[in-house]
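A single protein chain has been omitted; all remaining protein chains appear in their positions.
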Amino acid sequence: MEKIKFGMIGGGFGAFIGDAHRRASRICNDYQLVGGAFDVDFDKGKEFGASEGIAPNRCYATIDDLIAGELALPENDRMEAVSIVTPNYLHFPIAKKLILNGFHVICEKPMTMTVEEAEELEMLVGKHDITFGLTHTYTGYPMVRQMKELIKDGVLGNIQRIDVQYYQGWINSVIHGRENRITGIWRLDPAHSGVSSCMGDIGVHGFNLLEYTTGLEVKTVLSDLNNVNESVEMDLDGTVLLRFNENIRGVIRSSQVAAGEENNLRIAVYGSEASLKWEQENPNYLYLISDTEPTKIYKPAHPYNGELAESSHVMPAGHPEGLYEAFGNIYKGIAKAIRKETYNSAEFPTEHDGVRGMKFVHRVVQSNKENNTWVDL
Amino acid sequence: MEKIKFGMIGGGFGAFIGDAHRRASRICNDYQLVGGAFDVDFDKGKEFGASEGIAPNRCYATIDDLIAGELALPENDRMEAVSIVTPNYLHFPIAKKLILNGFHVICEKPMTMTVEEAEELEMLVGKHDITFGLTHTYTGYPMVRQMKELIKDGVLGNIQRIDVQYYQGWINSVIHGRENRITGIWRLDPAHSGVSSCMGDIGVHGFNLLEYTTGLEVKTVLSDLNNVNESVEMDLDGTVLLRFNENIRGVIRSSQVAAGEENNLRIAVYGSEASLKWEQENPNYLYLISDTEPTKIYKPAHPYNGELAESSHVMPAGHPEGLYEAFGNIYKGIAKAIRKETYNSAEFPTEHDGVRGMKFVHRVVQSNKENNTWVDL
Amino acid sequence: MEKIKFGMIGGGFGAFIGDAHRRASRICNDYQLVGGAFDVDFDKGKEFGASEGIAPNRCYATIDDLIAGELALPENDRMEAVSIVTPNYLHFPIAKKLILNGFHVICEKPMTMTVEEAEELEMLVGKHDITFGLTHTYTGYPMVRQMKELIKDGVLGNIQRIDVQYYQGWINSVIHGRENRITGIWRLDPAHSGVSSCMGDIGVHGFNLLEYTTGLEVKTVLSDLNNVNESVEMDLDGTVLLRFNENIRGVIRSSQVAAGEENNLRIAVYGSEASLKWEQENPNYLYLISDTEPTKIYKPAHPYNGELAESSHVMPAGHPEGLYEAFGNIYKGIAKAIRKETYNSAEFPTEHDGVRGMKFVHRVVQSNKENNTWVDL
Partner (left out) sequence: MEKIKFGMIGGGFGAFIGDAHRRASRICNDYQLVGGAFDVDFDKGKEFGASEGIAPNRCYATIDDLIAGELALPENDRMEAVSIVTPNYLHFPIAKKLILNGFHVICEKPMTMTVEEAEELEMLVGKHDITFGLTHTYTGYPMVRQMKELIKDGVLGNIQRIDVQYYQGWINSVIHGRENRITGIWRLDPAHSGVSSCMGDIGVHGFNLLEYTTGLEVKTVLSDLNNVNESVEMDLDGTVLLRFNENIRGVIRSSQVAAGEENNLRIAVYGSEASLKWEQENPNYLYLISDTEPTKIYKPAHPYNGELAESSHVMPAGHPEGLYEAFGNIYKGIAKAIRKETYNSAEFPTEHDGVRGMKFVHRVVQSNKENNTWVDL
């Protein structure tokens, strides 16, 4: 199938999330990066484009240049979709221009700075024949999708309680002067990041996960937020009580200063008949617990899963999806050797490992044949 | 940096391991697939090549055609490396031809059918200026590499015992008539697969992992293999006792009929001072245990790891590498919508999720400002 | 050392918590049960006393009889302490009488029905030379005590967030008509149980654990409770936001209708330097996490623990405390055989197991001596 041509706003050298978007596009294998405005510094942006093999004429200085340049191309060559991976305050104006000019949009979260902006984008998408995707990445996990399916199938009975957690610790290091991450700069500045740090950056992932898996809509919230350090203007930590239409209680707990936590996002949905629990740091395990049956653990790559979960998974059972990155590391090591950058036998198995392996297999078979005696390798 | 042009022998439609190689090449982003002989059925091979966007003239019928065709191209356009993802018995003849013609080789394991073939390849690689990589994938995991580094640093003292396990259950289903996997056909046929099934296919991964992480060489083996079912000619299960130069004892336990096991590869290396344990199904956790200190868990993406481990990891702490596949699933869902195949809001978050998220963040901040009162969403 | 003579109010046939108190007293081996008023039905109480080997004259009908009877005995024979294991509403009047008459009191929680009653008891204890113990059992775990010590030693820096959870599911079964536990009767009746079910019965354990481990005092609370089912007068589920003197945020989440949860009590204390996490269902693991070091797991029976933790533990490392119950089961099986009730070789290993074991050991040594050959058992 022909690949979808796409571009990127932001995401140049050193940008973690732009890199993540490009990797995602390569893993699913449906996209080809053909251009972008990768950096506010145009020279750096061009340099980055070159490093990715982008044609110089499709490295643009601004979103306006990009739109003009692409629209000038024959439709068949033109960028169809654009990923927005800039700081938060630029999401809205860029997305708006893209939608109005007929580009599909893949936007980092949070979607915008204000509710009104978000609603305007939603209205505009409704008027234009384009697809708008927001990268709440966690809903891409196979077992999150299985959770959604089990709940839709009524396995839990009536939902009674929902408990969501997203704990990180990294800003803790920043505010206590142990670290000075570049990414910390705009994230703690309301003008660039929005009205909230902890809830805006990660709490909202929990919220999205909750509405995604349960199909329920939160109606009312009561929150208690904490900026922890006087010098910080935004919340770094907080708890939100939730009410739904029905008599269901929920809570989202979130923190960026929970020292030692990495990306501890987890959700538990408790029903009258059974409950489901999932956690991001061990994403291949979905737990179904009940008062009457042994706990069941769902894992990817089994026929007992629903279609949505199984179509989201390509590995055989027991191989965590991260195996592909391990595999990629092997390919990387070989690439470094081919390019004569470094030849490091710790970075990929070589012909010598092959000889060792063949000896192992053959000697083992020989020992077994010879009545289980010792055979030298 | 310019990508390495590579080709592939085997790996057409329905081939799991060929797909894995291509994904690995895209994840590390150092390769471009430019051609191949993807299928013994040339028509199918051409069709597959087209689906991957390969130029028709670089879809070859045989390895000989591929070598001839590529050598006829200007050096700058030519394939530099070739991945061999055929059944085992073809690894040797294909690899030999490629080496003799100056191509870098990326070869699936086991390297060959016999020890002699493997030694011949090793000798040939030594004579030609090429890189030979064997895809013992598991050594690409960051925490396996950290394990290697910690052992090299002497953290364990003198190694006293090594215990390796690789348990799968899938052939169990095949031999008891519950399933008839295509892949089972050549794997259980010695003419195509080699002298051993269980040890040749997975036991050898354990062996490689052991030699990789410890830097030790196995000297002698004593094995007890089991074909379980009379109709099967090869071992499906077995235990191998190991001796090393020093007074170290080791054991490799492996099975393809351990019902319910998925890819339960694990290694424990016990030293006089401390020990290390790792398991493939939860690859981000490396356990250092000792008689005198609290157990330590090493995880990727921390400065306390060595350089080899850290350079093998691109995600922030707490994001299992599989996050990229989750991310890829989101991109895939968007691609399906862009292509108007399906529009499924369960497959990617849309603008509506964006509006919901913005409401959540703003209402939460409002509730906090208004002395922790309820605010409608 | 001479044992402390103690009595019991409540705890007759079928009473789970009375049995737990008696087991606790036997495990620590400092007590001897000498009498009690075991049941509101005096006949049943006497029968129960007999079954425990209690002298008939020390089986009393009421707390008043018990006090009068014991005070009439020589001081050396007299009950020194009394355990109160009645429904909640009787704790206060019984405890008060015992204190006023100079008995030490071991009281189930909650201490009383009202704050005023609790304060009155506290005042009375202050005036009398007696010990009052309240059985918040979870603070007896070695790793909870180690947690307290590590926090006192300042390992966490400044505490920033405290997150406590106590989830059970059992009342869920009761309110949805799947079960009709006897113990449910008085627990859901405010007149016998008090002002709260979920918070009063289990939330308060979380609260106690929090104040115990951190040494902090909660200053203010904001709660959202849920009775789930209209027919229930009391809360069965709820979330409580906590404020402390300092700028610390905390939350207690608790439920008795979290289907499938057993006794999932857990606590996480997050500090500026590091954090500690513990969970009751796996009580031998205490996790110290930080942004800069590998996670550390503290376990009982190691010199790295503090004195309070180590003095609370009697097993060698790696034996969960439950080993004693396993051991007790073996003794129980032997007792049934001795008494000729049943002789069940599944309930204890016999002389035949001994012969098998000796053969195993000797044949294994023989095989090793004979150059690793097979030896029949």
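Odds and ends about this structure:
For clarity, chains are labelled A, B and C in written order, and residue numbers in each chain start from 1.
Criterion: a residue touches a chain if its C-beta (ideal position, glycine included) is under 8 Å from a C-beta of that chain, and two chains touch if they have at least 3 such contacts.
Bear in mind the structure is a predicted one, so any value in this text is a computation, not a measurement.
Of the listed residues B:I17, B:I289, B:L308 or B:A346, the one in contact with the hidden chain in the full complex is B:I289.
For the options B:Y270, B:F327 or B:F360, the residue in contact with the chain missing from this view is B:Y270. If you put the hidden chain back, the residue from C:R187, C:R253 or C:K299 that touches it is C:K299. Think of the hidden chain as still there; on subunit B it touches residues 156-157, 160-161, 163, 165, 167, 169-170, 172-173, 176, 178, 222, 224, 226, 228, 237-239, 241, 247, 249, 251, 253, 255, 257-261, 268, 270-275, 288-292, 295, 372-374. In the full complex, subunit A touches the hidden chain at residues 222, 241, 288, 292-299, 302-304, 372.
Just so we're on the same page, only the chains that are shown with their structure count from here on.
If each chain is reduced to the average of its C-alpha atoms, the one that sits nearest the average of all protein C-alpha atoms is A. Spacing of subunit A relative to subunit C, judged by their CA centroids, is 43 angstrom.
One finds 48 Å separating the Cα centroids of subunit B and subunit C.
Mean C-alpha positions place subunit A and subunit B at a centre distance of 22 Å.
Counting partner chains per residue, subunit C shows two or more touched chains at residues 222, 241, 288, 292, 295, 372.
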